[in-house]
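Yeah, one chain of the complex is gone here, protein chain that is, but the others are all in their spots.
== chain A ==
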């Protein structure tokens, strides 16, 4: 028994000594595990299998050694576990994981969508058509605002002019139709937001207060509030009834391109030329989240009609987000698109991007697959330099796409009716590394 006790004590002693030495050793030479130069020499000669065996040996050694667990716990086990991929596969392990993800992406098959084609050209404006809004209540008309300071209301089915609203003195840059009031709101470069009564067809209210041109306006879906923003880099919230400014949301560093209102927090989302997208908390009066993924001016925001997500676009960069927390959902395959001026999302999970070079690009919203590219057709009597899309929107059904262009025309696009995947195959699905960019 004594001898056993003695041997046990000895063992314990030895273990303690070992552990102590081990910890000393660890403290002294731990940096070597992360330092590259020391290991590179013999690591280069080993194959992956040999390296894996070495890694396993270390792991087993650690597992069998109880003393090491008790004394140097946090400092040792974690980094080695985390470094399995570089330990086995080498230094380009991160690359490997991206490739792995790309492989997964490749295995996904995006849904096929019928291609789009031009259906009708509507002329009537005397300037660039800067904004389009479709009636949200009934899908029977849409309104366009133009450089010629006028707002025109068009019949959706026939494309006939229904009404011309004049009142602004400069370009009309933004339009919004309320779902709960018979009102339409227009934002203009003359620093005004006007409220139009659609029953009397006159302007009934002016919202004064912006220091410079107003680029965009949107109606809050539940509150009697509109949000407008423009060149003075603030989002202003107005009470519709009293015309009084409620809040001024400051924070953007550049002119704001687009404001969008949502029923649930964040209730206002704005995108700016400084490349940021801000989600505003109305109750606190400040930004709750700032999305800085875009590196250039974010020109448009589009909300998905059936999903609580949105897409934003800057130059050659379209991304979709979960609205609730601003989580990035998809990077779209938008490398060669160029300057994107407008976005639109369909019920059918089609995302449309109109670019300044006059190109319409269609994406699958889920996967980010760029499935069709289309050049606009020049309206008769317009110049080659006037080929650019300034605004675009799907109608309520999502079957028609209406674009306003700098050749002063409005174009209506429809999907090819009897198209099948065989007759009209989409562009190739090739998820590349840039799509995984961050």
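Methods note: contacts are C-beta pairs under 8 Å (C-beta built on N, C-alpha and C of every residue); 3 or more make two chains touch, one makes a residue touch a chain; residues count from 1.
Just so it is clear, contacts and distances are computed from a predicted model.
S.K.: Name the absent chain as its UniProt record does, using one of the following: "Protein CLEC16A homolog isoform X1", "ribose-phosphate diphosphokinase", "BHLH domain-containing protein" or "Pre-mRNA-processing protein 45".
M.R.: Per the UniProt record, the undisplayed chain of the complex is "Pre-mRNA-processing protein 45".
S.K.: I'm checking contacts with the chain that's been left out. Which of A:15, A:155, A:190 or A:239 qualifies?
M.R.: If we include the chain that is not displayed, A:239 is the one touching it.
S.K.: Among A:176, A:225, A:269 or A:340, which residue is in touch with the absent chain?
M.R.: Checking each option in A:176, A:225, A:269 or A:340, the one touching the absent chain turns out to be A:225.
S.K.: Among A:22, A:59, A:105 or A:382, which one touches the chain that has been omitted from the display?
M.R.: A:105
S.K.: Touching the hidden chain in the complete assembly: which of A:165, A:226 or A:247 does that?
M.R.: A:247
S.K.: For chain A, which residues lie in contact with the unshown chain of the complex?
M.R.: 101, 104-105, 108, 222-223, 225, 237, 239, 242, 244-247, 250-251, 263-265, 267, 275-276, 281-284, 286-296, 306-309, 319-320, 322, 324, 327-331, 366-368, 435-438
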